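Missing here: one protein chain of the complex. Every other protein chain is in place.
Showing chain A:
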Amino acid sequence: MRATGQAQRALRAARPFFSSKSAAGVLPLTTSSLPLSPSPAPTLSQSTPSKPRLHSTFPASSSSVNATELSHFSSLASSWWDPHGPSRPLHQMNPLRHDFIRLCLGPSYPSPSSGPTLRYLDVGCGGGIFAESAARLPTTREVTAIDPSETILEVARQHMRGDPGLKGKLRYLNRSIETLEVPGDKDKYDVVSLFEVLEHVDHPKEFLRRLSQFVRPDGGWLVMSTIARTWISWIVTNVVAEDILGVVPKGTHDWNKYVNVEELRELFKSEGGWSEPRVMGVVYVPGCGWKVVEGSEKIGNYFFGVQRLD
């Protein structure tokens, strides 16, 4: 799967200046419905040319981690927590993640007076922007956060030491999802989060299947955010954000790996055992931050959540 979750979010930040209407019908790429074959070939999109994958640096040969992505995000480690640095759009997006999780859980979201109850698994945690914030919530019992980049986890652990309130509620593990042991049903997680990670993963379908095993049966949620693969998102994330504005580090995005919301819907429908997904499209407005825009999930950044039913 992917390297470090956090860095990537930075990238997406830019994309939303465009109106959603102009974009919708114009996607230049045909996306096949998710191929379920466990072929080593790439991703959800068959039109995507595959790039050579270098798995040699990471121990698990079956890993979803892409070595190029890994080294890219590791190089961003030092600026992870700089609120005005390259990860700024990620910091700005973080409150929306909590809003989306509240939206998904709805009335089953615990009240603060009921004490700490929720357990989170944050996959691709990067420097810990989401993991720390989740651990700080009074409704959270514990957060397990994993990332394949030890370099970035060092940053995360160091940063965590600056907040005594996190001790005992948050732990970082240098693992990929493939090397993390699947717990027994009663120890599975209420919320498995995957923020700005999916677009950096080599084999998203296998990756998501693996993730599903960590979601608590009968009510746990798999919550993610990623970018749709549209011509607008190509222009915004790769050209505008990285080349022109430079708000996102160069090389952060591989547009070919972006996943569209319909592809995710299809996947979870065909897998069975999942609720109807909840979707929330968001748009980055320079100077204002992120805004929820209905329908924009078809254009650019979006949140996607499904509840495990069985």
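To be clear about the criterion, a contact is a pair of C-beta atoms (placed from the backbone, for glycine too) under 8 Å apart; a residue touches a chain by one contact, two chains touch by 3 or more; residues count from 1.
In this section, contacts and distances are computed from a predicted model.
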Hidden chain of the complex, named as in its UniProt record, picked from "Ubiquinone biosynthesis monooxygenase-like protein", "GTP-binding protein", "Ribosomal RNA-processing protein 42" or "RING-type domain-containing protein": "Ubiquinone biosynthesis monooxygenase-like protein"
Which residue of A:Leu70, A:Cys104, A:Leu121 or A:Ala134 touches the chain not shown here: A:Ala134
Missing-chain contacts mapped onto chain A: 83, 91, 94-95, 98-99, 112-113, 115-116, 132-138, 140, 158, 161-169
